[in-house]
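Heads up: the structure comes next, in structure tokens.
A single protein chain has been removed from this complex, and every other one stays in its place.
The block that comes next holds chain A.
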Amino acid sequence: MQRRDFIQLSGLGIGGLLTASIPVLGNAVSPEYLLEASGRGIGIDTATKKRLSDIALNAAKSKGATYTDVRIGRYLQQFVFTREMKVQNIANAESFGVGIRVIANGTWGFSATSDVTPDGIARCAATAVAIAKANSRLQTEPVQLAPQKGVGEVTWKTPIKKNAFEIPVKEKIDLLMKVNSEAMKNGAAFMTSNLFFVNEQKYFASTDGSYIDQDVHRIWPTFTVSVVDRAAGKFKTRDAISSPMGMGYEYLDGLESEKIKAPNGLVGYRNSYDMVEDAILAAKQAKEKLTAKSVQPGKYDLVLDPNHLGLTIHESVGHPTELDRVLGYEANYAGTSFATLDKWKTKTFNYGSKLVNIVADKTQPHTLGTVGYDDEGVPCKEWNLIKDGILVNYQAIRDQAAILGEKESNGCCYADNWDSVQFQRMPNVSLQPGTEKRSVFDMIKGVDKGIYIIGRGSYSIDQQRYNFQFGGQLFYEIKNGEIVGMLDDVAYQSNTQEFWNSCAQLCDKDDYRTFGSFFDGKGQPSQVSAVSHGSATTRFNGVNVINTGRKI
């Protein structure tokens, strides 16, 4: 097994990503190798994967496993980092190996190896069974696995138009240099920009009779503009308002048809991103931030752009409806949840106002969470989490379905690499748009005292997901139905249930687009996952806004 390498962020400045480091899985390879590997010119064919999987299934069974699944994975990454007119780093990485999960004596066991040979796999299967048996003495109740009919031999592929790994590195660098130079021309003092490309080639087999071959692609372009006023001793930044997507390089086409116009020359990007245009706007807006008015704290009606609201959905609905958190599996790390089973059982728990309809899905096109089957062989689907404001369901995997009285998993199992054990991860969780025709211009007209917030800023929420505080990238003051200027030092604090019950108005489907989180962390040892959150611009009434300005 390979230990993870982490690229330390200090000095690299990844837009919108506030964690200390980003994971690079596996070994460094050349761009040419990646090109070949992403075209699947490298590695073993499906028939061989099936044969190797059967070796694992049989070996585990002979050692006493009652259930086994095998994941043979090749994970490719290309990350490009630039600052001003310099390329700082290009990380090209490949990770290849097999992870085997078993149930023996009613207990899970897991082992993984990079030795993808018949002997290596058999040994790995035996280790997984041995670990399960060793830990079964500490077990209090046996694992109960929801049934899943085998799906036979099937394939699934992200429907991309341009494979990002086939685009020459030079073209990517040229794009980032253009992005950086345009931002500098328009007033940026410093500029970092990044491209992240991921290709997961996953083969899954289980004793249920499934042999699933999947080819998953993801992309994230981002940047951070910095401006400095040395005389005043002040600096401000503005991150990209792109979204990571389950798409190929075509996301960077910048199609006019995918742009959504908003007040003050703002542009929203749906399924196509114009990185150069956003960088120019970012530089101008960052400069404006230097002299923006510091917010007067108090209650405001908030108009939240989808590129901002996505993170609020992620933190205040996505995480609390993860069933493993509700049950206590994350108590020592990410935490538990206020959305407890007793609240759900009443079928009357008002998570939000009647306008709030939140769906979980792993099927929506262009999104990060969309695949054909999850990492325990369950076909993907869409289901309701919150219906007309009421909490109606959770995110579950096979060993949790029985707890909900369900007969099947809803397909939320994921591992970030072949050497990580799969566990419950968030599907796409999205707020449904309104049914009445309404643009963001219409919405702002109806607000007397409000703030229009765009982009992902600082975010923090407690371990049961009650109390949160969110910042943003851009804040505009609304007075009597009009935007009157830019604000600074804005963050809002609320309680999840109170906040969603203050949801007062929705824009319609024409304003709907997704936000995404590319490196969402959970579990010990920590694993990442990528997930999208869709919404239209939405209004929340009477939310508490604080001023975050300080003097040191």
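Here is the rule we use: a residue touches a chain if its C-beta (ideal position, glycine included) is under 8 Å from a C-beta of that chain, and two chains touch if they have at least 3 such contacts; residues count from 1.
Operating definition for what follows: contacts and distances are computed from a predicted model.
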Among "Quinone-modifying oxidoreductase subunit QmoC", "Carbohydrate ABC transporter permease", "Peptidase C69" or "Electron transfer flavoprotein subunit beta", the omitted chain is listed in UniProt as "Peptidase C69"
Of A:79, A:269, A:300 or A:338, the one touching the omitted chain in the full complex: A:338
Selected residue (touches chain absent from view) among A:147, A:328 or A:481: A:328
Among A:79, A:110 or A:220, which residue is in touch with the absent chain? A:110
Per the touch definition above, residue among A:76, A:98, A:189 or A:281 touching the missing chain: A:189
I need the residue numbers on chain A that touch the omitted chain, in ascending order. 1-3, 10-11, 18-20, 27-30, 86-88, 90, 107-108, 110-112, 114, 131, 134-135, 137-141, 173, 189-190, 226, 228, 230-235, 237, 327-333, 335-336, 338, 340, 419, 421, 423, 458-467, 469, 471, 489, 491, 493, 495, 524-526, 544, 546, 548-552
